[in-house]
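Apart from one protein chain that is not included, each protein chain of the complex appears where it belongs.
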Amino acid sequence: MASVKLIEYAQASAEVRAVYDDIMATRKTDRINNFWKALASHPPTLRRTWESLKDVMAPGALDPLTKEMVYLAVSASNGCDYCIASHTASARRQGMTDEMLGELMAVVGMASETNRLADGYQVEVDEMFRTPPA
Amino acid sequence: MASVKLIEYAQASAEVRAVYDDIMATRKTDRINNFWKALASHPPTLRRTWESLKDVMAPGALDPLTKEMVYLAVSASNGCDYCIASHTASARRQGMTDEMLGELMAVVGMASETNRLADGYQVEVDEMFRTPPA
Amino acid sequence: MASVKLIEYAQASAEVRAVYDDIMATRKTDRINNFWKALASHPPTLRRTWESLKDVMAPGALDPLTKEMVYLAVSASNGCDYCIASHTASARRQGMTDEMLGELMAVVGMASETNRLADGYQVEVDEMFRTPPA
Amino acid sequence: MASVKLIEYAQASAEVRAVYDDIMATRKTDRINNFWKALASHPPTLRRTWESLKDVMAPGALDPLTKEMVYLAVSASNGCDYCIASHTASARRQGMTDEMLGELMAVVGMASETNRLADGYQVEVDEMFRTPPA
Amino acid sequence: MASVKLIEYAQASAEVRAVYDDIMATRKTDRINNFWKALASHPPTLRRTWESLKDVMAPGALDPLTKEMVYLAVSASNGCDYCIASHTASARRQGMTDEMLGELMAVVGMASETNRLADGYQVEVDEMFRTPPA
Partner (left out) sequence: MASVKLIEYAQASAEVRAVYDDIMATRKTDRINNFWKALASHPPTLRRTWESLKDVMAPGALDPLTKEMVYLAVSASNGCDYCIASHTASARRQGMTDEMLGELMAVVGMASETNRLADGYQVEVDEMFRTPPA
């Protein structure tokens, strides 16, 4: 149960509808998911978050599938159930197979393990990793 | 200052040397970095961690650069200085440019933000994201 | 399903009842919530946690609403469903509106994003932020 | 040592300078701190992050000092050294005293403790905390 | 609802069955729990994870109950519901009482609290804690 009333399209203000319309057009869907309906309780957060997300996830130097898999990896690291579910769905729509998900999760798990080992043993960063970028 | 004595090749046992040799051969380098020298204080952890890492990071359904970038994304999420430094270096060696790093970090930041929004608003997972995989 | 038996008032020892009585008197309620009933499985943890919480959340240099919102912000950062639910309720009782919640979550999200960017880029702390306090 | 070259004003592109100018004007300072100089390695991230931050931290239903303290609380929860240092400085400029910092940190610590207790004991959310908002 | 199809013994490949057989033999049970059935969607991850876990949790310098309690403590710190539930069950089978669980959770909570206080106040590590190990 979300801690705010979910705003449906029919009840939404013009400002919120404009964002919903852009989400549906951009994603080629006629459905708004619960995340956006909850953010709509605070229209400036809805608009800013959607615009940022649209920019960040657009194709660029990284392709959309890679971006979705990184999103899923971070969401798994943060243990966010909602984002794991929604970005697993998005990544699958972009073509992620079970084998790719398997390798992705293996990297996420491995990184989590070695992150704690490096921290736990207080390992100092090697000089060669400190070389300033050109 | 690591909380264990770093084990240099010259002082290493045969068991540790075998792992060091495999690390250097696999990575085509003549250097062992501090992480492995610290793990060598507990040889079973050194061997298991290296073998797992070698398997997980090998090319497969995901290419090595994608894997390195996911590794870096998770390390940034966990705030592990050592792993951020070492995997930024690895990803650069695999071809990551400043622009790719910029997009990667943008996704990491965006996911972290929406993870907290989804959790903070207690948003329920939409039914459509719960559809069982085929 | 909690991993310990929840202790109801009727079955509680005198030591546990004393804490329950103080919780109800302090909060002007006749209900003990599940968190305390679970901690009652280990009376020293129940008593210490309640007494610490009562001290920490009492009005002081920060007012109770600010304290509840900070509590909620940290709980969202840690992804603790129980504490998000209970402290959203407490903050609302103290007067938090949807707009305040919206701004609070926006700050939580923004901080989470820039925390990962600062860590991910390994940005060094500026000298001016290191100035010792007077 | 940041993993990208810090961009100084003198070397910055017009796009980056426009953001730097707005940061200095908004904050009434003549200094750009390292965080922004690192983000400038990817101008779209610099601009988007600054614009979001400016919006989110502007006075609204919550006052600037409360927002800075929430930012600091989240940064402490995430263990981000850079953001802890910079937002401690910002909060002090907004009037945070040692006593306010003491109470803030006490709430952060208490929330972190009870978050883990609620999760660790798998405590179920009470029905009364699930009541939908009006 | 797991994001992959759970693999039951009857449908499993020979490679997966070999791991399942070893899990059941090692744990003296005739049941495979959901975690392994999900990992079986990616057999290399199933095999590697099980072999690592079997090695790590075997009796050694630390006894199995201590290991299970540390596992539970970390899982509570990471807020992983599945692992909290399964390792609470494992620790209880190894003899963990309510009183031991109470003390364990008290340490987990206390560490979480002081971790945030030390980070939040940016406390520098004392020279005496930096002394290199012999």
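Letters are used for the chains, namely A, B, C, D and E, taken in the order the chains are written, and counting of residues starts over at 1 for each.
Everything below uses one rule, namely that a contact is a pair of C-beta atoms (placed from the backbone, for glycine too) under 8 Å apart; a residue touches a chain by one contact, two chains touch by 3 or more.
What you are looking at is a predicted structure, and each value in this text was computed from that prediction instead of being measured.
J.: Omitted chain: which shown chains does it touch?
T.: Counted over the whole complex, the chain not pictured touches A, B, C, D, E.
J.: Would you indicate which residue among C:V4, C:I32, C:L46 or C:L65 is in contact with the undisplayed chain?
T.: The missing chain is touched by C:V4.
J.: Since one chain isn't shown, list which residues of chain D touch it in the complete complex.
T.: 79, 84-85, 88, 98-99, 101-103, 105-106, 109
J.: Footprint of the hidden chain on chain E, which residues?
T.: 1-4, 31, 33-35, 38-39, 41, 45, 49, 52-53, 56-57, 60-62, 66-67, 69-71, 73-75, 77-78, 80-83, 85-89, 92, 97-100, 102-104, 106-108, 110-126, 128-130, 133
J.: For chain A, which residues reach the chain that was dropped from this view?
T.: Interface residues of chain A facing the absent chain: 72-73, 76-77, 79, 81, 84-85, 88, 105, 108-110, 112-117, 119-122.
Just so we're on the same page, only the chains that are shown with their structure count from here on.
J.: Where each step is a move between two chains that touch, what is the least number of such steps from chain D to chain E?
T.: The fewest steps needed to get from chain D to chain E is 1.
J.: Same or different interface residues for chain A and chain D, judged by whether over half of the residue numbers are used by both?
T.: Chain A and chain D contact each other through largely matching residue numbers.
J.: Between chain A and chain E, what's the gap in Å when you average each chain's C-alpha atoms?
T.: 26
J.: Which positions in chain B are in touch with at least two other chains?
T.: 1, 3-4, 52, 56, 73, 77, 79, 81, 84-85, 88, 98-99, 102-103, 105-106, 108-110, 112-117, 119-122, 130, 133
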